[in-house]
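Just one protein chain is left out here, and the rest sit where they should.
Residue numbering begins at 1 within each chain, and the chains themselves are lettered A, B and C in the order written.
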Amino acid sequence: MKRVLGVALGILTAIGGFLDIGDMVTNAVVGSRFGLSLAWVVVVGVIGICLFASMSGRVAAVSGRATFEIIRERLGPRAAGANLTASFLINLLTLTAEVGGIALALQLASSVEPRLWIPVAALALWLVVWRAKFSIMENVTGLVGLTLVVFAVAVFLLGPDWNELADQALSPTVPAAEGHAVYWYYAIALFGAAMTPYEVFFFSSGAVEERWTVKDLAQSRMNVLVGFPLGGILSVAIAACAAIVFLPAGIEVSSLSQIVLPVALAGGKLALAVVIVGIVAATFGAALETSLSSGYTLAQFMGWSWGKFRRPAQAARFHLTMIVCILVAGAVLMTSVDPIKITEFSVVFSAIALPLTYLPILIVANDPEYMGEHVNGRATNALALVYLVIIVTASVAAIPLMIATGAGS
Amino acid sequence: MTLPPDERLPGLVLDARLHLLDRQVLDVDGVPVCTVDDLEVHGMDGSDRPDGTQTAVVTSLLSGAVLATRVFGGRPPSSSWHRIRWSHVADVGTTVALGVRGDTLDVTWTERWVRDRVIGRLPGGRHDPG
Amino acid sequence: MRVVRALLGLAAVAAAAGCAVGLDATPVDEARALTSPLEQASSAVGTATLAAELLGDGRSTAAVTDTALLDQVHVLQEAADAVATFVPADRTGAAWQADALTTVRDAQVAVAAARGWANGAGSDEGTVVAALDASATALDDLTATLDEVTGE
Partner (left out) sequence: MILGDLLDTPVRGPADERLGYVVDVRLVLDGPLVGPLAAPRLHGLLVSPRTGTSFLGYERTGVRSPALVARWLRWRHRGTFLVHWQDVAAVEPGAVRLRDGYRQISPDLPGRPSQRPDLHPAT
C-alpha cells in the first residue's frame, strides 16, 4: 500500500496537470474537430513533461532546491523576474479557470448556477490549503481523480471503428474543413496544456515538501513514469470520446457539459456519476496545484519561508499570497467570465513562457555542484536538447498563430 | 590566446554572481530568510568607495529594495537596504547558511508583520496542518 | 527578439485585415459569413438532441441534460447574434439572412422546449426530439444551399 501511495504525488500532479479543466476542454475540442489527428502531440507532450519533471524532481531531491529558487539563481533577477511575472499571471489565470471548472462540474451534479458554487469552491480550496496535510491532500485528490479512467472505459464501450481511429492517430492529416494554421495552433495549445510550467513548480516543490532525498530518486522516477503517461492516456481517451461521438455528427465542443455526454452514452447514469466525481476531483486538484504554485513561485523567488509542512504562521507571506490569489480568482469569476475561454488562453501562454523555466532546470541538472554524481546522462541531455528546440519553436510560433487564427476559431 | 593562470589562492574562491547573488539564505534552523539581492563592500579603512589601492572586503549581504533597482536599474538610497552582516554567515554552499535565527534580523520584518497582523490571527494559523 | 517577431506578425495580420474590409463583399463571402453561425447552431441542436435522447433512455440525469441544454441555449444565442448583425450587400444576401434568422430562432424554440421537458414541464420526449430533428434538417438544408454558392 505504501508503494501505491508513494506515487501519489506523481498522480496528483498528472491528474491535476494533465486533466485540469484546460486539458479536458482542449482535448475534447480537438477530438471533435480533428479526430485523433493531433494525438501525436499528446505523446510529444508526455515525453517532454516526463523529462522536464524528472529533471526538476531530481534537482529537488538531490539539492533540496525547488524550481523557482534555481530559476532566480541562474537567470538573475531580471530574466527571472520576467519569468515570475509571466508564470504568476498564467498561474492565476489557470487558478481562475480551475475554480470556475469546479463550479461547472458541480453544476452538472446539481443544476445549480455556477456563480453560486464559486464562493463555496473558493472557500473549500482555501481550507484545504490552510489546514490539510500535504500527503492527505495529494492522496485523496489523486485517488479520487483516478475515477477519470472512466473516459478510457467509455471509449471501449462506445465500440468505435478502431481502424479508423488508428488511422487518424497514426497517419495524421489536417481535416478538409480546417486550415493548417488552426491545426498547428491547436498543436501548440495541446503541447502547452501538457507541459504547463505549474506542474513542474508543484512537482518540485512537492518533492521538497515531502523531503525527498537521493534515496527517493527511484520513487521520483516512478512518480513521473506512472503519473504523466496515465494523464496522457486519459487525455487521448477524452479526445477519442469526442472524436467518436461528436466528429461524425458535426458537433463542436464548447462547454464542459458536452464532454460528459459520450460517457453517459457509453455507460449510463453510473458512469456519468463517476465521471462527474472525477472532474470535480481533477479540477479541485488542479486548483490546489495552482494556488500552491502561486505561493511557491513568489516565495521561492523572494526567498521567503514557504511550504505546507510549516505552520501557516511560519510561512506567513506564502499563505497570504495564496489567500490573495484565491480571492482574486473568485472575484474575477463572479463577473461571469467564461472559465473555458480563460483556460484556452492560459494553455497557449503556458507554451510561450515555457523556455524560461525549462532552460535553468536543464543547466542545473548538469551542474555537479548541485547534483554531484546525479547529473544528466548523455541520453537525457540529447533528448533534452531536442526538446529545447521544440519548446523554443512552440514558444516563438504561438503568438503569430494565435493572431492569425483568431485563437483557433 | 591563452591567458596566464591565476596564482593558487589561500582561501575559498567565490564568484559573486555565480555563487552568492540570488542564492537562498537560510537561518540557523534551516528556515528561509531571504535571497542575496546584493553585497555591500568596504575598504579596509572603512571607506565607502574603495579602489584598487587598498584591500576591499564584503561586509554585508543586502536584501530588499536593492532587488527592485537590480531589475529596473538605478541605485537605492542606502537607508532602504536591509543588511545581514557577513559575521552572521556560517557557510556558503548551494545556499547561504546563517548562524543566527531569522526572526532576529531586520530583513524579516514583513514576514513578522504579516504573521502578527494577518496569518497568526486567522483560526488555525498557529497550528500544525492536521 | 520574440517581441519584434510578434509585432511583425501583428502588423502583417492588421494589414491583411485592412485589405479584407476594403474589398467589396461577393456573394461567396456573404454565404460564407452565414454558414459559420449556421454550423454553430447545427452543432448546438445536435448536442441538444443527444442530451435529450440520453435523458429519455435513462442514461443521463436531469441535471446534466439541463446543463447541457442551457449551454446550447447560449451557443444558439451567439449564432443568432452573428446572423442578426450581418449586413447583407444585396437582395439575395438579405433573403439568406432572413432565412437564417428564422431557422436559428426555430432552433432556439426547439432547445428551449427540450429544456422545459427535461425539467418536467409538459410535453413528451417524442415531440421534443421531433422538433429538434426538424430544426436540424432545416439548418442542414439552408447550409447546403449556401454551400452550393461557396462551392464547398
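The rule we apply is simple: contacts are C-beta pairs under 8 Å (C-beta built on N, C-alpha and C of every residue); 3 or more make two chains touch, one makes a residue touch a chain.
Please read all numbers here as calculations on a predicted model, not as lab measurements.
*Asks:* For the chain omitted from this view, which of the shown chains does it touch?
*Replies:* Computed over the complete complex, the missing chain touches A, B.
*Asks:* What chain A residues would touch the chain not displayed?
*Replies:* Missing-chain contacts on chain A: residues 74-76, 79, 359, 362-363, 366-369, 372, 375-376, 378, 381, 384-385, 388.
*Asks:* Residue-wise, where is chain B in contact with the chain that is not depicted?
*Replies:* 1-6, 8-21, 38-42, 48-53, 55-59, 62, 66, 69-70, 75, 81, 85-93, 99
Here is the rule we go by: only the chains that are shown with their structure count from here on.
*Asks:* Sort the other chains by how far their Cα centres are from that of chain A and give me the top one.
*Replies:* Farthest from chain A by mean C-alpha position: B.
*Asks:* Where the centres are mean C-alpha positions, what is the separation of chain A from chain B, in Å?
*Replies:* Centre separation, chain A to chain B: 35 Å.
*Asks:* When the centre of a chain is set as the mean of its C-alpha atoms, what distance in Å lies between chain A and chain C?
*Replies:* From the centre of chain A to the centre of chain C is 31 Å.
*Asks:* Where on chain A is chain C touching in the complex?
*Replies:* Against chain C, chain A makes touches at 107-111, 245, 249-252, 254-255, 257-258, 260-261, 264-265, 268-269, 272-273, 276, 395-396, 399-400, 403-404.
*Asks:* For the complex, which residues does chain A have touching chain B?
*Replies:* 63-65, 69, 72-73, 76-78, 80-81, 130-134, 299-306, 308-309, 311-314, 316-317, 319-320, 369-370
*Asks:* Residue numbers of chain C touching chain A in their complex, please.
*Replies:* Per the touch definition, chain C meets chain A at residues 2, 5-6, 9-10, 13, 39-40, 42-43, 46-47, 50-51, 54, 58-64, 66-68, 70-71, 74-75.
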